[in-house]
Each structure stands twice: as structure tokens, then as C-alpha cells.
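Report on the structure given below.
Yeah, one chain of the complex is gone here, protein chain that is, but the others are all in their spots.
This part shows chain A:
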Amino acid sequence: MRIHEVTIQAGRPERYYWRDLWQSRELLYILSVRDISVRYKQTALGASWSLIRPLATMLVMAFVFSVVAKLRPDPGVPYSLMVLAGITIWTFFSNAFTQISSSITSNANLVTKVYFPRLLMPLSAVAVSLVDFLIALFLFVVIAIVYKFVPDWHILLMPLFVALALLAAFAFGLFFAVINVRFRDVAQLIPFLVQVGFYACPIAYSSAQVSGTWYEKYYIMNPMVGIIDGFRWSLLGGRTHLNPQSLVYSVAISLVCLLLSVIFFRKRESTFVDDI
């Protein structure tokens, strides 16, 4: 029989951490399923909430911005579809980001009682938002049919932008997850960030409106601009505005932040149990 040997020592990162993480993938699955099945327990409408929320937001946005404020969508694209595409990817990002940043504290009972690579917690936190996203994407398809809108080959690139959104959510969420263990202020900060982000990103409006202004070069530094525009661009057949430079920022910032966040997370991980 294989003898499993472990050495526990102060200040030394677990040598087999990444192997442990891989071997715990079953636990990852089970934790994800737990979060998903708990999500809509004891609600009358259940999973339809994942449809109702983006739909209602879209209707309000479409009315306020296109009827009241008279914002123009990109040519050849129905305003509602443009908004809905933006809302879909933004909701995905912000949910994943929020869940990840509270993933350690919301599993405090596990942190103090059982060992497993702590990265499993932020990883499993993504599951719920991923399911919600798929439902919302289905909603998008239905609305697109209503508008008789047919996407073209661009849609093949869509998973890429979803992955990028996930990467960004992870990069930023992980950082806040660590801070949250020590400072619960994060729980207050996150909804605020999400709210500001909603307006700072091209969701209810097209980034074409920013194009050519003096502040565009700062605007596109927001990594979410490229991701949202890219997602919309792939869904709506390349007819919406997409500044390729903004995508460079998205990829570069997300990757660098992810790397830093993972290092930070690994460094603080062993103290979670003392701080939580």
C-alpha cells in the first residue's frame, strides 16, 4: 500500500499544495453543488429569479436610457439587446466577484474545522454565478428571437470573453477575499464597487459614445470595458463598438492581478484560521 507522508512545519508552504488542489476536485464539485442547490431553497419562484432579475433590469434600462434619456445604440442593433448583452456579462462578473470575495468568510465554519486547499472556496463560489449566467444567456437567445436577430460566426468567440470575465472576477475577488478575512469592511465595500462599476462600464450605453473623447484613453483602462464590449461584439455579430486596445488592457490587467492575488492568497492562507 502507498504510504502517505506529510510534514507540517512552520512557515513552509505546503509542498504538495497544487497536487492537493487537483486531488480535491471532487470536493470542489460537491461544494459547488451545495451552493447551487441551496441558492433558491425555500423560495416560491426558485431559479426563475435568474431570469426575472436581468429581464426586469433590462426593461428599466431600456425605458430610462432609450425612451427618457434618448441614448442611441450602435447602428443596426436593437437597444434592448445591447443592454441585455451588457447586463448579462456584467451580472455574471459582479456575482462571481461578490461571491468570491466573501467565499472564505462565508465558509468560516469549514476554515476552523477541516483542512483542504483554501483555494477551493473561491473556486466553488463561481459555480452559482455560472449557472445564473447560463440561464441569462438563454434569456438573451429568447429575446434575440423576438427581435429576429441572428448572430453570426462572431459568437464562436463568446466563450473567450466569458473566460476573461471569470479571470477578472477571480483576480479581483481573490484579493478581497483575503482582506475580508481580517477586515469585514469589504462586505460594505463590494456592493458599492459593483454599483459604481455598473455606470463606469458600457452596460446601459455604448462605448461608442466615449470613443474619440479626451478621456477615452483612461476609460479603456478599466479592464471590464474590453470584456463587456467584446462579449457584446461577439453576441451581436460584430456590429457593436469594440476598441481592440481596451482588450489588451483587460487581458494584461486581469493576468497580472490574478498572479498577484494568488501569491497574496497563498501567503495569507495559513493565517485565515487565526484571523477569521
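A few points about this structure:
Basically, a contact is a pair of C-beta atoms (placed from the backbone, for glycine too) under 8 Å apart; a residue touches a chain by one contact, two chains touch by 3 or more; residues count from 1.
The rule we apply is simple: contacts and distances are computed from a predicted model.
According to its UniProt record, the chain left out of view corresponds to "ABC transporter ATP-binding protein" among "ABC transporter ATP-binding protein", "Heme exporter protein D", "PTS EIIA type-4 domain-containing protein" or "tRNA 2-thiouridine synthesizing protein C". In the complete complex, the residue from A:H154, A:R182 or A:R266 that touches the missing chain is A:R182. Residue positions on chain A in contact with the hidden chain: 3-11, 14, 26-27, 30-31, 34, 37-38, 41-42, 109-116, 179, 182-186, 264, 267-268, 270-271, 273-274, in rising order.
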